[in-house]
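Notes for the one structure printed next.
With one protein chain held back, the other chains of the complex are shown just where they sit.
Going by the order they are written in, the chains are A and B; count residues from 1 in each one.
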Amino acid sequence: MMTIMAIPTTQILFYIAASVALLSALLTVTRYNAVHALLYLVITMLAISLIFFLLGASFAAALQIIVYAGAIIVLFIFVTMMLHQGDVTIKQESQLFRPGRSIGAGILSLILFFETMFLLSPLYDLSQAGVSTAVSQVSVISTKTIGVNVIGAKEIGLTLFGPYLLLVEIAALLLLTALIGAFHLGRRHQEVTI
Amino acid sequence: MITEGSLFFFSIALFCIGVFGVLVRRNLLFILISIEIMLNAVAVLFVAASSIHNNSDGQIMYLLILTLAASEVAVGLGLVIQMYRRSKTLDVDQLSSMKG
Partner (left out) sequence: MDIQYISNLLLAVPLLPLFGATVLILAPLFSIQIPKLIVSVIAVGSISLAAICSILLNIELNEPSFNPVYGNWIQVDELTISFGLYLDALSLVMISIITGVGFLIHLYSIGFMDKDKDFQRYFAYLNLFVAAMLILVLADNLLLLFLGWEGVGLCSYLLIGFWHEETKNNLAANKAFIMTRIGDTGMAIGMFLLFFQLGTLNIQQIQTSAAELWPLVDVNQKYNLDMVTICCLLLLAGAVGKSGQLPLQSWLPDAMAGPTPVSALIHAATMVTAGVYLIARCHGLFELSPFAMQCVAAVGAITLFIAASAALVQNDVKRILAYSTISQIGYMFLALGAGAFSAAVFHLMTHAFFKALLFLSAGALIYSMHHEHNIFRMGGLAKKLPVVWLCFFIGCAALASLPLMSGFWSKELILGKLLDQHMYGYWLIAIAGAFITAFYSFRLFFVIFYGETKKEPDSQPSRIMVIPLSILGFLAIFGGIQPQGLIDMFSSPDSGQASHSIAIVAFTILVPICAVVFSFFQFKKGVFGRIIQSSVLNQIHRFLLSGWAFDWFYQKIFIDPFIELTRMNKSDVIDLFYKTIIGASRMLHNFLSQFQNGQLRWYSTSLVLFSVISLTFLLSR
């Protein structure tokens, strides 16, 4: 009872959300069925959104749900619906993706993971690599807790349209480019066989 | 309370799952999905940094990533559709006409 009480609610929620996110992410990349994969992706997004809430970034969490779990996933699903042909597609996908053959890639990813972890562990002194020690050492085993500093939409808005105005313009340009690009790509051209 | 270490762990693990997905999948759609996961892993780090330092810069970067992800998905899915129209498959291994 004491131990349960000793663990704060935020921490529990974080662990659950993190586990769900990692699991569903793993399931996302290993599904044959694109619709299943997308549903797992939505779960990942929602879990990440919860983590954002727990970190006090409520605006980011809201955006995560609206833009990611909403708009982007909907796009994916539309495309999947256009291309999906039921069992045929799933069968094709099972031809393309063989978990047995992905050991090499798995090992490579694991090496990358451990190396990054090691880089951020106290075993490794960043100053050796020429990184300025003036930067405070971050670490994966750091037990420093993150306080719930709620940063509201108002503050973000002020910063965004203040010092980061240029970023807004860049984002606008980026979206315009993507719009034109998507429009161009989506047009039906004369059939050109590859 | 959430510790920094666990957040880093979570972010790196998520990123590596994304990398794994990009490496193993041959379907262009799944590759795009994996890239979304990788983007999210980075986004988590930015938001966490914003909370650690108690300022809004990290969340601004998150907004930029969001914009980028939206653009990327729009263009990427356009490409997927085109590819499917032209070669009736989404297997990226079939696409090697740019071979040097």
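The rule is simple: a residue touches a chain if its C-beta (ideal position, glycine included) is under 8 Å from a C-beta of that chain, and two chains touch if they have at least 3 such contacts.
Quantities reported herein were computed from a predicted structural model and do not represent experimental measurements.
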{"item": "Residue touching the undisplayed chain, where the options are A:90, A:108 or A:153", "value": "A:108"}
{"item": "Touch list for subunit A against the chain that is not drawn", "value": "105, 108-109, 111-112, 115-116, 118-119, 124, 128-129"}
{"item": "On subunit B, residues whose C-beta touches the chain left out of the figure", "value": "19, 22-23, 26, 31, 92-93, 95-100"}
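Rule of thumb we're sticking to: only the chains that are shown with their structure count from here on.
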{"item": "Interchain centroid distance [CA atoms averaged], subunit A/subunit B, Å", "value": "6"}
{"item": "Contacting residues of subunit A [partner subunit B, same complex]", "value": "8, 10-11, 14-15, 18, 21-22, 25-26, 28-29, 34, 37-38, 41, 44-45, 48, 51-52, 54-57, 59-60, 63-64, 67-68, 71-72, 75-76, 79-80, 82-83, 92-93, 96-97, 99, 101-102, 105-106, 108-110, 112-113, 116-117, 120, 138-149, 151, 155-156, 159-160, 164, 167, 170-171, 174-175, 177-179, 181-182, 184-186, 188, 191-194"}
{"item": "Subunit A contact footprint on subunit B (complex, rising order)", "value": "1-10, 12-21, 23-27, 29-30, 32-34, 36-37, 40, 43-44, 47-48, 50-52, 54-57, 59-60, 62-64, 66-75, 77-82, 84-87, 89-91, 94-95, 97"}
